[in-house]
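Here is the structure we will look at, set down as structure tokens.
Note that this complex is displayed minus one protein chain, with the remaining chains in position.
As written, the chain order gives the labels A, B and C, with residue 1 at the start of each chain.
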Amino acid sequence: MQKIDLNCDMGESFGAYKIGMDESVIKYITSANIACGWHAGDSLVMDKTVKMAVEHGVGVGAHPGYPDLLGFGRRNMDCTADEIRSYVISQVGALQAFCTVHGTRLQHVKPHGALYLTAVANETVARAVAEAIVSVNPNLLYVALAGAKGEMVRRIGNEAGLKTVFEAFPDRAYTPEGNLVSRREPGAVIKDPATVAQRALRMATKGVVIAIDGSSVKLEAQTLCVHGDTPSALDLVRNIRETLEAEGVAVQPMSKA
Amino acid sequence: MQKIDLNCDMGESFGAYKIGMDESVIKYITSANIACGWHAGDSLVMDKTVKMAVEHGVGVGAHPGYPDLLGFGRRNMDCTADEIRSYVISQVGALQAFCTVHGTRLQHVKPHGALYLTAVANETVARAVAEAIVSVNPNLLYVALAGAKGEMVRRIGNEAGLKTVFEAFPDRAYTPEGNLVSRREPGAVIKDPATVAQRALRMATKGVVIAIDGSSVKLEAQTLCVHGDTPSALDLVRNIRETLEAEGVAVQPMSKA
Amino acid sequence: MQKIDLNCDMGESFGAYKIGMDESVIKYITSANIACGWHAGDSLVMDKTVKMAVEHGVGVGAHPGYPDLLGFGRRNMDCTADEIRSYVISQVGALQAFCTVHGTRLQHVKPHGALYLTAVANETVARAVAEAIVSVNPNLLYVALAGAKGEMVRRIGNEAGLKTVFEAFPDRAYTPEGNLVSRREPGAVIKDPATVAQRALRMATKGVVIAIDGSSVKLEAQTLCVHGDTPSALDLVRNIRETLEAEGVAVQPMSKA
Partner (left out) sequence: MQKIDLNCDMGESFGAYKIGMDESVIKYITSANIACGWHAGDSLVMDKTVKMAVEHGVGVGAHPGYPDLLGFGRRNMDCTADEIRSYVISQVGALQAFCTVHGTRLQHVKPHGALYLTAVANETVARAVAEAIVSVNPNLLYVALAGAKGEMVRRIGNEAGLKTVFEAFPDRAYTPEGNLVSRREPGAVIKDPATVAQRALRMATKGVVIAIDGSSVKLEAQTLCVHGDTPSALDLVRNIRETLEAEGVAVQPMSKA
């Protein structure tokens, strides 16, 4: 049977500040990337979000980012490899403790925002993240961008002794080379729920995406990234989930996918 | 054979800011309370300090504090029990990850500054800390102030399923009731190395301290707190260590003490 | 003609985090208490909020708080008078710079959350805040809680050379002594728009509030505190504003009230 994971960033609220509709989206996803209190999230939120994930049978992942709450981890920072390595260890360790508290095991690590993009573009950063993960727990899955750019991360992950998982974005346009179309370009984000659901289905069942020029591109992905921050995002996720299941695809955490 | 542990706060540097003479004091102590990046310390410092402790056979402890770098964790903050519980879990988790990285196990947890003092004075806070520790790892030792006030913490710790370790301060004056003399009072801090070493010896071998009124007070302690932030503090520690060993006391980590 | 000011906390968003319906509530109020980036707010938000206040003819106030973004400035912190004084100077200075940028002058200072409540309860803190304000600009108005507790703040403010402005809360119940009923007690918050508007009117025109026991209590107030964080809060404000104006009360910034 074909299978796929649906992952979503969660636990991004901070103190009095709320972001995301975590309680709603949790019902449709199978893996949660939980912020670790650096670029977003706080300890109470981590506690509550891990608990909620466990209750819904959702795989728990750490979502470490740069130390930049003000910029929500979306701004690149010129950190050394050693700094990045230690930042990831700290954040993964903190989230792992909440996993222990709630009787589960950490499943994966997906870097957030600028750290994610830098890890995909820069081998030194990719290696720093991989070494951090393997040093804390070599059984953790390392989530990277599907496509040509992710291959480098996979190689680095393999060298470090990690299993890498590729993620694709059903609501994002792809170039014929299998890269994401920049958000600054027209058509970069696809909003029609039916179209997005069909793209997700094709990714899950055929390992293929229709690129922005209409060509069919191979795209290996074990997990699809979805969002839960707006009602329309929620609509997309529900549609994706229902379409996948209607077509007989097993939607399950990436550790099983 | 009689035995005692010498513990010291360490890893309190932050970024470009250096505090403490960790490389020097590490040679004389047997347990290190390592800051976890909230009131002091950062990820690189945690990494380096845990590594150094392991190399010296020093037991590693987490030293969690309030989220107040500006106040170095020394100012009380009106936090709820749930907030404190989650703060301790996060900090212990982060330090535990560095222990894994360096092939050791976390030995103990000693709250820092205002959190330490509040835990001794306030049962709700003591319980929040105890529950945090036990939920992450019930084998961790919970360090509390020796004396009447510490008994409450020990009871709370026991109820939570933790082993509590009492610490005494050889360079601090005690009241006849076995409490610390406030730093604002004259004679509260003892500076003569020989006197301090003799006090440490008496604590370790007889479980007794000479109070500020000259009376002899029973004071059960498995660990003695020393400091490494100044050359004269370093002198005190070396003196304590040499005196204890000259008298045949085994100086060893609190997990063995 | 009778006159009153309506003040509202604003500019509490931070980075990617949004709080409050500032663009909507700004139309109904006459003074804005703008967060200064410590307990809430950031530089971009300060810039935008001051600009918006100027465009709407709304008086600009600084809303300084404790250095506790995680707790939204709502938790008391054991700070020294000197620390508090310097914190208020920094925050007022930062907001004042944005006033200069947008061609206005800072009108008032209203401490936020735990700092506000501590200043009302603790003479040392009230004085630290007053001295901070006067040292930066003696023409700034110092906003304090109307009623018995505020009298102390007014005396302290006067001694420092400041003019104090009292604020009342039309949606909060008062004791017969003129103090706020604790939020933990039933009936502490009044939600019916018509009732709240009538209370606001009585405060503005008669200097009186009907206490929770039905008695009529004298309550001098130059400004009424309203909220803009929910649609129902917005309803209350609009009702208050319309009722006041329908009854011929001039609603204008506290510097004119």
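Just so we're on the same page, a residue touches a chain if its C-beta (ideal position, glycine included) is under 8 Å from a C-beta of that chain, and two chains touch if they have at least 3 such contacts.
Just so you know, these numbers come straight off a predicted model, no measurement behind them.
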item	value
Touch criterion as defined above, residue of C:Gln96, C:Thr118, C:Asn239 or C:Ser255 at the omitted chain	C:Gln96
Residue touching the undisplayed chain, where the options are B:Asp42, B:Glu83, B:Glu131 or B:Asp171	B:Asp42
Residue touching the undisplayed chain, where the options are A:Met21, A:Cys79 or A:Ala188	A:Cys79
Where the unshown chain meets chain C, residue by residue	37, 42-44, 46-47, 82-83, 86-87, 89-98, 100-101, 135-137
Residues from chain A at the interface with the omitted partner, ascending	67-68, 70-71, 75-79, 83, 114
Residue ranges of chain B at the interface with the undisplayed chain	14-19, 40, 42, 69-72, 74
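The rule we apply is simple: only the chains that are shown with their structure count from here on.
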item	value
Fitted rotation between chain A and its twin chain B in degrees, CA, nearest 5	180
Centroid distance [mean C-alpha coordinates] between chain B and chain A, Å	40
Junction residues of chain A - those touching two or more other chains	42
